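Here the complex is missing one protein chain, while the rest keep their positions.
Think of it as A and B in the order they're written, each chain with its own count starting at 1.
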Amino acid sequence: MSPRRTETGGRIDRLRTIRFTFDGAAYTGHAGDTLASALLASGVTLFGRSFKYHRPRGLLSAGVEEPNALVTVLRGEVREPNIPATMVEIYDGLVAVSQNRTPSLAWDIGAINQLGGKILSAGFYYKTFMGPVIGPLKGTRFWMFCEHFIRRAAGLGKAGTAPDPARYGRMNAFCDVLVVGSGPAGLMAAKAAADQGARVILADLEANLGGSANWSGETIDGMPAADWAQRMAAQLAGNDNVRLLPRTTVWGYYDGNTLAALERVTDHKEVAATGEPRQRYWAIRAGTVVLATGSFERPLVFPGNDRPGVMLAHAAERYANEYGVLPGQRIALFTNNDSAYRSAVALKKAGAAVVAIIDVRGDISNEMRRLTSDAGAELLAGHAVVATEGGKALTGLKVQRFDAMSGSLSGDERSIHADNLLMSGGWSPTIHLASQAGAKAEWDPARQAFLPPKPTQRWIGAGAFTGSFSTAEAIAEGRAAGLQAAGGAVSSGPLPVVEAAPGDPNPAPVFEIKAKGKSFVDFQHDVTAEDVRLAHREGFVSVEHLKRYTTLGMATDQGKNSNVPGLAIMAEALGKPIPEVGTTRFRPPYTAVSIGSLAAERFGDLKPERLTPMHDWHIANGARMYSAGLWYRPMIYGLPGETVEQAYVREARATRESAGIVDVSTLGKIAVQGPDAAEFLDRVYTNMFSTLAVGKARYGLMLREDGLAFDDGTTWRLGEQDFLMTTTTANAGKVMQHLEYFLDVIWPELKVTVTSVTDEWAGAAIGGPKARAILASCVTGTAVDNATLPFMGIVHGRIAGVPVMICRLSFSGEMAFEVYSGAGYGTRVWEALIEAGKPFGLVTYGLEALGTMRIEKGHVTGAEIDGRTTARDLHLDWMLSKKKPFIGSAMMDREGLIASDRLQLVGVVALDNRPLNGGGHIVEELDEANPHDSLGHITACCYSPALGKYIALALVKGGKARHGTRAFVSDPLRNRFGPVEIVSNHFYDPDGSRMHG
Amino acid sequence: MAEYSAFSLLKNALAGNKDWKPAWRKPDPKASYDVIVIGGGGHGLSTAYYLAKEHGITNVAVLEKGWLGSGNVGRNTTAVRSNYLLPQNTRFYEHSMKLWENLSHDLNYNVMFSQRGCLNLAHTPAHLDDYARRGNAMRHLGVDAELMSVDQIKRLVPALDVSGSARFPVLGGLMQPRAGTARHDAVAWGYARGADRRGVDIIENCEVTGFLRDGDRITGVSTTRGEIRAKKVALAVAGSTGHVMQLAGISHMPIESHVLQAFVSESLKPVIDTVLTFGMGHFYISQSDKGGLVYGGDLDGYNSYAQRGSLPIVDEVMSEMLALFPGLARVRMLRSWGGLCDMTMDGSPIITTGPLPGMYLNAGWCYGGFKATPASGWCFAYTIAKDEPHEFNAPFTLDRFYRGLIIDDKGQGATPRLH
Partner (left out) sequence: MLITCPYCGPRDVIEFTYQGDGNRERPQPASQDLDAWNAYVYDRLNPAGDHNEIWQHSGGCRAHLRVVRNTITHEILSTAFARGGHKSADNRAEGRS
C-alpha cells in the first residue's frame, strides 16, 4: 500500500496495477490514475521547477489548469514536452521526466536565480543588458551575448527532433447540438436534446464523463453523484443520435458556429490499436452549442503560497474522492468562501486529519460552523495565512488575525503544523469559449467573477459556466439549455433531486494577504503580487500592459489561475473596481493543442503531387525530375557520366540537328466555348482572335486589369464556337479564375463557358528538322505536309490507333508540332512517337533543354512575365491591338509603365566564356568589393549549343537602347564577375526561317 | 527621469523597487499642439520620438484610442529584416535596420534586438535563382546577404528536415545575417518613454471621432476627450486607416484591411536559432527568448476588422510548419491571435504629405510594419517637419498607384490578399 492511498473509495481500479517511471525511478499506480494522482499516492511532493526562479513546485490542481507539474512524456526518442501531470493517464511502460532543472528536480542549479530576487523584478530585462555604446560590444553584441545564456535558462521542456511516427486524424462533424462539458449540466443538456431527437455531440476533456459529479461526494436521485453520472452517460451512449467524445477538448470557437476539438485517442494506451491515430482533430459545425464548461477554483495570494503541498481545495477533494489519494495527513484549509468547507469534510471522510479552517471572513454561518465540526477542524474565522514553512514539502504555516474589510493583519503569528494547505479564493466560470466567440465578459460583483457575455453566436450556457455553482441549478439549467437548443418546449417535469452540502456561492472579495515574503499570482511564470504593483508604479496599468510587462497569464495555463487575482491586485493599486482594469479577450486555443493534430492528415503529406500521364515512362527512362509547383517534370534524361550541362546541351543540339520530343502535358488547357467565345477572347487577349480561322492557332498575350503582362500561350480554334486555350503551367489556375470572374461578374451577357481540361489531354511537343518526317511515318488519317499542316495549322489524325490533335507551333524555334491525345493514352502515343523517331535520331529532352532553346529564341516565360513587366518591356508591343479594347488596355500606358528607364528584356552574352547564373545582376561599372548601381538582373541562362556561347536573358534598365554595348555581370553571392555584351533577346534564327521551314 | 542600467536596477532593488517612476506620464490633452499624431502604436510613437529628437518639435501629442501599443506592434511575429527585392523597399528597410542596430542605446530601453539572421528556404532551382536575384539586389545596395548550402542550413537549424525525400526538399537558402527579432512590446514602450522624456504628451484612451476643418485644411481633431487643435495632424493608424480617413471625408483608399493570424507554442528550450521562412507556401518561424515558437503564414484572405482568424488558415500554417519540422508534431500551440493589416494594392507602404492640407499619412504596412517601425517614424517625422518626403520615403506616395509607379515586391498586382 502506498503511503497516501486511501483504503477504499475513488474511481480507480485497485485490482489493476500499472508500472511507470518518473525521472528514471520506478513507480506503480492503478488503472484510472493520472500521473499526478499516482505520484501523489507514492508520496511525491516535488513535481516541477518554476520558469524564472526555478522554485520547487508541487501540484496546484488536479486538472487542465495545472501550472506547476509539467512533464515531458517520452515514447522512445519521441518527446512530448510541457504536459500537465494531471492530464496524463498512466499506462504500463509510461516514461515521464521532469523539466527545466539541471541536474535534477531535487537539486536544480537554476534555483540560484532566487538570490537575484528583487533585481529580477518585472520588466528588468528592458532596463539592462544594453551594453557599451562603443567598443567591440557596441550595437546589439552585448545583448546577444547575454541572450545566449538567457535563452538557455528560459524555456520549459525540450522538443524532440526525432520524426513523430504517429498518425493524426481529422473528422468533420455536424450536429444539431454540441454540448461542451459533461458535468451534471452537460449531461442533462445532452439528455434533454437527445430526447427531442436532435443529433447531439457531448465532449469532455476528461477521460470519464461526469465532471464534478465524479468527485463532489453529492447524491443525485438517491445515488452517489458519480454513479448517477455514469448511468446518464450509459443511457446517452445507447442513443443512435448521440456521440460521446471523452478525452476531447473543445479548444476553439470559430465563426459560423464551427468549433475545433482535440480528441486524445491513444495517448493513454501503451499500444495503439491498428489504424488508430494518436489524436483526432474534430471540426464540428453545430446548430447550437451548450456551454457547460464549469468553473475554476482560484488560488489565494499570500506569502509562500507556492510551496509544494499548497493546493487548491477542490483538487484535494478530487484526489481523495476520484483517485483515492490523500494529498496530506494533516490538512489545513485557507478560504474566502464556503466551498472549502465541503472539501474539508470530504478529506476528513477520506481519512485525513483536518487541523484547521482559516477563513478570511469574520462572520461564518452556522451551516459552515457545523461543517467545520463535521470535519473535526478548528475554525479560525477572521484569520489569514501569512507564511508557509518547509523546503520541498510543506511542514507548517503561520496565521494571523485578518480584517477582510481593511486587509490588515493584527495579533501574534500562530504556527500550525500541517503537510498540506488547501486554498480556495472563489470560483471563476470557464467562459473561454464564449469569449472566443466574440463578446466581452461581464464582472459580477457578488460572485467576484467574470460571467459569460451575451451570446454573439448560437450558444446557450448552463451550470457553473453561468455562475450557478450548485449542482441543483446546474441540473435545471442543463435541461433547459438542452431543450432550447433542440427546439423543444420548456419542461416543468420533475428534475433529479440533489443532496449537497450547503453553501453561499459568493466569496469575500479578498484576493491577497499582504505580508512579508513572495506571494505568487502566476505560479509558472513567477509573477508576484509585488511585480503587479511594480507594473502599476511604472504605469503598466491596463490589463494588457500588466500581462505583457509582467508576463502574468502568459504561461502554459494562460492565466486560468492568475487572471482574476492579478486584476484584483492591480485594481486595488489603482483604487478602481476590477472591471475598469478590464479583462483580456480569450483567444483560441482553450488549452494547448498539438501541432501534429492541427496538420492532421497533411502531416507528412503537405501537398498533392501532380504527375503527367507519361510520368512513369520518364522515370523508367532515366529522367531526372524537377519539382515545378505541384508538378514533377523531367529536367534532363542524363546518360551515365553526364553532367546536367552536358545532358541538356546534347539534348538541345540533337533537337536542332535532327529532332527532340518533350512532355508538355503540364501546360494549362482551358476549353472556351459558346457563341460569344471569339468575342470573349478578343476582350481577354491583347490581340485578335475573332479573325482566327477554324483549324488554326494563334499566340496570345493577356494583361492584368492594371495593364501589366499576365500570361501568354497559344489558343486553337477547333470550331466556330470552340477554342482550346493553353496557358503557362504556373498560371493555369489563375487564368482560369480570371476568365471565370469576367464571365460571371463583369460580362454575364456573354454566352461562353470555360472548362479546365488540363488533366484531360496529354501533350508532346516534337521539333527539329526531322520532326515532320517522324510524324509522317506514324500518323494516320491525315497528311502532315506543309499544305495540309501549315505553320499554326491544326489537323486530326491517329497515332498507334489513338485519336490525336496536332498543331504545328514552335517554342524551340524549330519546325515543331504539339501532339495532343486523351490523357489515358498519353504514354501509348508518346511511345509510338519515340519508336517512330528512332530511325531519325529523335531524342527526349527535358526542361533544361527546353529552356535553352527558348533562351536562344528569346521567348519569355514566368521568369520574365514576373508580375512587374509590361508587354512593352518584353518587346511584345506588336501584340497590343489598336483595333479593340482589351483587359488592361486602358491602364497600360500610364506614365510609370512607359518610362524609358524601365527594366526591359535583352540578351546577354558572356564575353569571358564562363557560365552565367540566374539572378546575377548587370552593372555598367564593375566593383567586386562594393557592388553598386545594378542595372538589372539575369532571368534565365544557359550554354547555347547553337551559338557556342554562354548566354542569358536579362531585364535591364533601358535595355533596348543598350544593344551592342558592353556591361558586366555582377553576382557577389556566387562571386561571379565578368564582362558581357548586351544584345537583342532574339539570339537564334531571328527571322524564324527554321520553324517556318 | 532616471536612466535605466544595471546599476539603477541594483539600487532600486535595494530600495524594494519602490522608487521606479512611470515609464511615461499620463497627461491630459492640451487645447492645441504643433503636431498631433493619431495612433499610439509603434509607428505613431516613433514618429513623435523622432519629431522631438531629430527636428526639435516637442509640442506634440500622440492620441491612442485604447492602450498604448494595442495594435500591430503588440501582435506580430517580431521579425526584423531588410531583405527586399525592389530597391525602393530595400533602401527604406535598410535604413530601418541601421536604426534598429542602435535602438536600445538610443532609447535607453532594451528592445532585445537579436541579430540571429533570417533565412529564406529555396526548394526548386528557379527558387534559388529568385533568391539570388534578391540577394544580389541587396548586395548592390550595400545590404548583407548570402546564399547558404544545404549543409550550412543543416548545421544552422538541425531540427529542419533537409532530406531529399521531403515533398519540397530544401535546395539552399538566402540568409540575411543582420536580420533578427526584437521584443515587440518593448519597442512601443521604449519609444513612448523616449518621446515622453522629450516632452511629448502621450494620451491614452482618447479616440478621434472627427476632424476639425477650415475649408479643406485640417486644423485639429475632435476626440472622446474633447477638441484638440494642431497645425499638423498626422495619421499612423494602420488597420484603421480606412475608418479614420472616412472621418475626414475620404471614402475610398487603395487599402483593404485584412486579418493575419499568428501563433505561439509553449515554451521550449532553444530549438530554432534564426528566423526561417518556407518557400513553397507562406510560413515563417522564430523562437522567442522565453522559448515559445512564434510563427505565422498567410492572411485569412478577406476584408476584416475582427482581429479574429479562421480555422483553415490555422490548419494550413501548422501543416507547413510540420513539412519543415516533422519532429515538432508533439509541440503544442498555446496562443493564437489576429492582427489587422492595412494591405495596399502593391504591398508597399504609404508615407506622404496630404492627401488633405494639414494632414500627413502613414499607412499601408501590410504585414511588414513591425520591422519598419524606426524608419517609418523617422521618415514620417521628416515629412511632417519639412513638408516634403525624405528620399527614403519619396517613392511611397499615395498617387503612385494611379500613375503606374507601383512598387510590387511580389508581382501580384492590385489583389491585396496576395501581397
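Worth pointing out:
Throughout what follows, a residue touches a chain if its C-beta (ideal position, glycine included) is under 8 Å from a C-beta of that chain, and two chains touch if they have at least 3 such contacts.
On a predicted model such as this, the values are computed, not experimentally measured, just so you know.
Set against the missing chain, the residues A:Thr456, A:Asn621, A:Thr643 or A:Thr965 yield one that touches it, A:Thr456.
Shown as candidates are A:Arg14, A:Arg231, A:Arg285 or A:Arg798; the residue that touches the absent chain is A:Arg285. Contact with the omitted chain, checked across A:Arg141, A:Arg683 or A:Lys960, is made by A:Arg683. In the complete complex, the hidden chain is touched by one of A:Gly407, A:Gly438 or A:Pro915, namely A:Gly438. Those residues of subunit B that touch the chain absent from the view are 240, 242-243, 251-257, 301-306, 308, 310, 312, 345, 401-402, 414-415, 417. Interface residues of subunit A with the unshown chain, by the touch rule above, are 254-258, 285, 438, 456, 683, 705-706, 737, 740-741, 744-746, 748, 885-886, 890-891, 894.
One rule holds for everything that comes next: only the chains that are shown with their structure count from here on.
Chain centres here are Cα means. That of subunit A falls 22 Å from that of subunit B.
For subunit A in complex with subunit B, the residues that touch the partner chain are 51, 78-82, 117-119, 121, 124-130, 133, 138-140, 143-144, 147, 150-152, 154-164, 166, 168, 252, 254-255, 258, 260, 283, 438, 530, 534, 537-540, 542, 544-545, 548-549, 551, 554, 556, 558, 587-589, 592-596, 598-600, 602-607, 609, 626-628, 704-708, 863, 866-868, 891, 894-898, 917-921, 923, 930-934, 937-938, 970-974. Across the complex, subunit A is touched by residues 4-6, 8-10, 12-14, 16-18, 20-24, 26, 66-68, 70, 74, 87, 101-102, 104-105, 108-116, 123-126, 128-137, 139-142, 145-147, 158-159, 161, 167-169, 180, 183, 185-186, 189-190, 204, 265-271, 280-281, 287, 289-291, 306, 308, 310-311, 314-315, 318-323, 326-337, 400, 402-406, 408, 410-414 of subunit B.
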